[in-house]
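First, the structure itself, so that you have it in front of you.
Missing here is one protein chain; the remaining ones are kept as they sit in the complex.
And now, chain A:
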């Protein structure tokens, strides 16, 4: 057993896991507030990467102007989607809403392919390229900086959720919509807010993911891994998204380098089935008790 190699693989896995965790947090935000499982999160992330590419390569903006604009575009998309597609589905069965998000994902993937073509593209380099060593173990600089940015963003999201007015309103709505409404919280606005925040986060994550691995119209597959992350962690738990993200990142990296790349999905999905059999509501999720 080569411990150095193992450490390097594990670190790379945790770095990738941080991005899963970030996207997972976006997913959880939507689920907490609106009980919608958003399968389009991978496509929204992809769109973020492409919008960033379009702003930098197409419109010629500088990178530091393009990043905030991308995030703004993500937020705008979130509000638009919530108002036009999700709000009319209020009160429909969760499966229908889930399918709407699948349809949305398909639409977004098609639009991206229409606008930018089907070939993979590379984002302009903006992450420093000097190698990083933790002790003796080498970490790819892009992964390391990506993980650091993701960690900062997650910390920001947690603080905002804990202390900001919107965050408190969101948690109150998640706990009990009726009570939140009677306390004067505009539940409809909380729905929009959660989609806005989540899509902005996803778009930001898309920029980082794209900077690490390039962008292509099939990038939405990232959303499937994120789905595993949030199911393992618990759909309505931010902490679950964090733990799940790191865990899935680690499992994927270990399976990928010790068994072979094709075992990545097998490993994560086997883990998913295992978790579903043992704790269907995830590690930290709320166990919902059904009443007749």
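Simple rule for what comes next: contacts are C-beta pairs under 8 Å (C-beta built on N, C-alpha and C of every residue); 3 or more make two chains touch, one makes a residue touch a chain; residues count from 1.
Here is the rule we go by: contacts and distances are computed from a predicted model.
**Q** Can you work out the missing subunit's protein name as recorded in UniProt? Choose among "Molybdopterin synthase sulfur carrier subunit", "Spermidine/putrescine import ATP-binding protein PotA", "ABC transporter permease" or "Spore germination protein".
**A** The chain we cannot see is, by its UniProt record, "ABC transporter permease".
**Q** Among A:10, A:89 or A:168, single out the residue that touches the unshown chain.
**A** A:89
**Q** Touching the absent chain in the whole complex: find that residue among A:99, A:160 or A:239.
**A** Hidden-chain contact among the options goes to A:99.
**Q** Touching residues of chain A against the unshown chain: what are they?
**A** 37, 85, 88-89, 92, 94-96, 98-100, 102-114, 118, 224, 227-228, 231, 262-263, 265-266, 269-270, 272-273, 276-277, 280, 290, 292
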